[in-house]
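A single structure is presented below for examination.
Left out: one protein chain. Kept in place: all the others.
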């Protein structure tokens, strides 16, 4: 199974679904993390992104799109389109489309547009932490047990050293862990991550159909 | 995989997801169709329900709850609870919770309540046909290719002879087929059925976790 | 009655509501189709748009706005504003505001903004085919019988020759027809098209009030 | 045109859409107001209901269903079904399905279920005044100019003498009038009433299709 | 300030908002916890409810309505109405109206109906734990810091001894604490509880207006 994961900035993917990435890798799936932009300090962020992906065992591609050009625009969608064609994934993950950060929001919408041919499943991970309270409510629909990978998720977040202090240090990690405890209790395990579904294609029959074109 | 499917009346399940039932059976899954009530003429409806299930290859249980007692009440939920404990399904299907028919609605809500322990996935099939237009909008999220089973679905509906004339005969079947053509085109196959997700548990990792209790 | 219809690209209007256009024309209404952008290959698309409108019997205006400038921005809205003032329509149709394609989305939002004086009814046609699955659910509220115009709708789509192969040929047309069969069955006719309502002004009293200004 | 209007209690219809009733009557439409229950003091409420309907020029039917039996149950729906068959209306109005009062809510849901054959348009009038704030938001979609009938609406409410003092006298009427001023300004007239659409059938083509059965 | 809190069963309030109750009591507010029904084993549950309230420092009233009669019916609403009149609260809390348990759901709707005069603020606490995944998404809007009362909340839950083993013991408490950690991080404190708002009356001006009747 080929899995494609989008995150606007380094650390977004680790926070939102680091445990699920590790689960995929552990299951032998081919996972490509795509980081869309590279904020300041660029070189540190770049290194941290590489470290995060390495810890989770996933491949990494940094698009490094200019921050100011980001949006649900044709150029971004064209780049995502090309990625989808090249990778031909069975499953895509992206930001929640109602996330409070404009970049998360834009990436999510562009991914939804780019996957308009409906050839694979598409899930949105829960709001990034920290994150602003927004008018809508996240619909936790799809749950993944990350009990065996919570520690690895934690490590993959901690390598984003430029962000740790900024976001509150240990207390930040406790916020992330708290949500995983809650989602875990909901699905009868110790730790879990939750997703809102955009689409699931043949999910209970082994995934994407063998004959993709009628 | 054990699959549990709820329908308020005979023919609801066939119309809503007959193709997906056939897919499950074809894949070797154990499918139990649960018909909750038995409207007039009771004996004919009972026979038709049995014929429908037989054509799709699924087992059938008729609860025969009294029509007037139906509702999101403790008694109905207690009966559903017991079914869930006995069957211990990996996947449950039920009516859309916003369906226009009060019985469909009640069954859906009672199933959602009864599966509150979140031990398995839960999907809602698209509104029954015929069906009234309602204030909300169905969110087609999960798609199943039924191209190879459209004919069997059609047959499973046609055995409900007491309903065929009532619902418009061929024209009825064309309504059902039309929706399958549209859903099929959406997911790049000839015919498909669509579902709204309540919850998916470990869907992309082989389903329900091996250790259900922390 | 003057009817104004917006579509982002040639063929969007035909797919979304070709039958309803024909109904309007047949009823003697003055219908202007407005195609906002002109993708590659420009000259072929231009000819196809003209053919589509001709078959449906509607007038056509091609705005030919540059693809890259499209958005819910002041310039687009200014142009739409001017169109509304010139035409002074009783009824406007546009894309569904949650359609997966960013251009459809932008056109829809710009039309909603441009018609902010609430002087006429405004409806959104169902998602274009093909189209990506999106997080929200279309609310089919307003239905139009197109049984006598299904064939004409089909022809109006087929003239978009550059798109036919791309979208799957016959199978594409079957997707479009399937949805019309389903919507038709819902409203007790053979074929229908459905719309989500933004606003209806004096709909059951002959439309727009005689005294528009208090 | 035959118009059927449902209200749970005497005065609900007058408050919610008295002006629109008067518009319909003025346009020569046949309007039947259906009052579902009769609270204490029964005889006064019955007289007031009759007076309200008389002032608006509509016919009245009082179902007088026992308050305690009200609900989205088979018995209520059976009675509504029969009414719909007898009257065969082109247009139905009912309470908003999210109104705070349980009786309003039940009537609305039962009407939606009873009109499941989709043979006519169905609109929901804005929340009754007084009324509790609820979790959802009313979607004002369909507007009717009642400028020439505001005074008549006022009179039709005032005849419900048992309710006037209870609801705050003049101040109550000002609450009703205030909303009509706001809705009026929105649609460019002095006073208006607003509705949320469940379904519109052939609205812009003269209403319900001539051939109701394919 | 008088605070009225509704819970369907003993332990619901402690789980949903035990920390906020303790905050209110600590602030000198008069808090009345209303437990609506008393499941088996009745005497143990009754004692546990008393212990929970005592630990939080709130008064307790057990309505002991028969489980089978619960619903959004006139009798329940009449009893709630009377409570509201007697207590005349400034602030009411109840279950989330989309909670998966039918009793929670019914209590919530009955409270919303009973507070229809809009004389005080009304908030809904987050879904009870354990609780089923439901179609809608909780909208966390109002946040309360419970950092200094997390331990007391924990104790108030633990006294419900009949429930502890049933719900998973320590693991249950960790699910509760996890959510509080997440909500706390969101609002920049250690632990928090979140609420969805039905209505806030004069919240930023000292609460309920001095002149309640125009």
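Letters A, B, C, D and E mark the chains in the order given here, with residues in each chain numbered from 1 onward.
We take it that a residue touches a chain if its C-beta (ideal position, glycine included) is under 8 Å from a C-beta of that chain, and two chains touch if they have at least 3 such contacts.
Nothing here was measured: the structure is a model prediction, and the numbers come from that model.
Asker: Using the touch definition from the header, name the shown chains in contact with the chain that isn't displayed.
Answerer: A, C, D, E
Asker: Kindly state which of the options E:65, E:84 or E:144 is in contact with the chain not pictured.
Answerer: Here the residue in touch with the unshown chain is E:144.
Asker: Take the complete complex as the reference. Which residues in subunit A touch the chain that isn't displayed?
Answerer: Residues in contact with the chain left out: 67-68, 71, 100-102, 105, 130-135, 168, 171.
Asker: Could I get the residues of subunit D that touch the absent chain, sorted low to high?
Answerer: Considering the whole complex, subunit D reaches the absent chain at 129-131, 133, 135-141, 143, 168, 171-172, 174-182, 184-186, 190, 196.
Asker: So that we can see where the missing chain sits, which residues of subunit E does it touch?
Answerer: Subunit E touches the chain not shown through residues 1, 23-24, 27, 91, 117-119, 121, 141-145, 184, 186-190, 197-205, 207, 209, 211-214.
Simple rule for what comes next: only the chains that are shown with their structure count from here on.
Asker: Give the chains in contact with both subunit A and subunit D, ordered by label.
Answerer: B, C, E
Asker: How many hops, at fewest, get you from subunit A to subunit C via touching chains?
Answerer: Tracing touching chains, the least step count from subunit A to subunit C comes to 1.
Asker: Looking at chain pairs C-D and B-E, which one is connected by more C-beta pairs in contact?
Answerer: Of C-D and B-E, it is C-D that has more C-beta pairs in contact.
Asker: Give the rotation angle, in degrees and rounded to the nearest 5, that superposes the C-alpha atoms of subunit D onto those of its identical copy subunit E.
Answerer: Superposing subunit D on subunit E takes a rotation of 120 degrees, nearest 5.
Asker: Can we say the copies subunit A and subunit E touch using the same residue numbers, with more than half in common, or are the two sides different?
Answerer: Both copies, subunit A as well as subunit E, present the same residues to each other, with over half of the numbers appearing on both sides.
Asker: Farthest from subunit A by Cα centre, which chain is it? Let me know.
Answerer: Farthest by centroid: D.
Asker: Which whole number of Å gives the spacing of the CA centres of subunit B and subunit C?
Answerer: 34
Asker: How many angstrom lie between the CA centroids of subunit A and subunit B, rounded to a whole number?
Answerer: 32
Asker: For subunit A, write out the residues touching at least two other chains, lowest number first.
Answerer: 117-118, 141, 143, 184, 186, 190, 196, 198-199, 213-214
Asker: Examine which chains touch each other and state the graph shape they make (line, ring, star, complete, other).
Answerer: other
Asker: Name the touching chain pairs, would you?
Answerer: A-B, A-C, A-E, B-C, B-D, B-E, C-D, D-E
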